[in-house]
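One chain of protein is taken out of this complex; the other chains stay put.
And then chain A:
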Amino acid sequence: MSSPSLSRTAARLARSARRPIARHSTPTSSSRICQKSCYHSYDHPPPPGPFGTVDRSILAAAYKHIPEHGFSLRAIGLGARDAGYPDISSSILPDGQFSLIHYHLVMQRERLAEKSQELLKDASLASVNDKVAALTWERLMGNRETIHRWQEALAIMAQPSHLPTSLAELATLSDDIWFLAGDKAVDPSWYTKRAALSMVYSSSELFMTNDTSPSFLETRKFLDRRLEEVQSVGGTIASMGQWAGFTLNAGINVLRSKGVPV
């Protein structure tokens, strides 16, 4: 794996995660999804995230009230107060409590980029698949503190007005995980890998909300089983393709040997 370039990008992502984004004079794009660049560039800084300085400071302060008050307006209100804002300030957030959920998603994703460098140093993670498993597990552990509130959050994320942002965030997460794991595919598997990981991640997350085992042991097993399945299904599909190609080729050759002009 090209670890120098990977670590360089991870460092850049980490830097951007910490950089305060002053947005009050910059015109913003009308769609949040468009703000995200479509691929990871080594030569350009990533586009600014969806949060500005004011909302970032309110939501960051609200974050530590989540375990007690959930992803709620009350948590945001308490956060605004902690950050030194008057109570009315929390009404500036355009999506109410979904803003707090979105902040959690973005922050955990950015933290993953920061953490990946250290995480992937481990020599036991030889293959890309192992790295994907490690990164996915690390991201799931990002929900550890708030897992007892996560079902509420999923219900809010599934509301029609928030669903596009939630799905875009999931797609960005699986893209980031494959990128950080060093996947370089430029064939149709680019899409299937991301789709499969999105499914595996979201089902593991849902499993985790009901997991009472110590340090989420059952979730870890669940995740490993799902990733294995994806690999074995992927392997089966590849073998099927190989078999179909061989059979087709052989069939054409048989026809040619009989003098059919193909």
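Operating definition for what follows: a contact is a pair of C-beta atoms (placed from the backbone, for glycine too) under 8 Å apart; a residue touches a chain by one contact, two chains touch by 3 or more; residues count from 1.
To be clear about the criterion, contacts and distances are computed from a predicted model.
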From "RING finger and SPRY domain-containing protein 1", "DNA replication complex GINS protein PSF2", "Auxin-responsive protein SAUR68-like" or "2-methoxy-6-polyprenyl-1,4-benzoquinol methylase, mitochondrial", the hidden chain's UniProt protein name: "2-methoxy-6-polyprenyl-1,4-benzoquinol methylase, mitochondrial"
Touch criterion as defined above, residue of A:41, A:91, A:151 or A:249 at the omitted chain: A:91
Residue of A:74, A:111 or A:162 in touch with the missing chain, whole complex considered: A:74
For chain A, residues in touch with the removed chain: 23-25, 27-30, 32, 50, 52-55, 73-74, 77-78, 80-81, 84-95
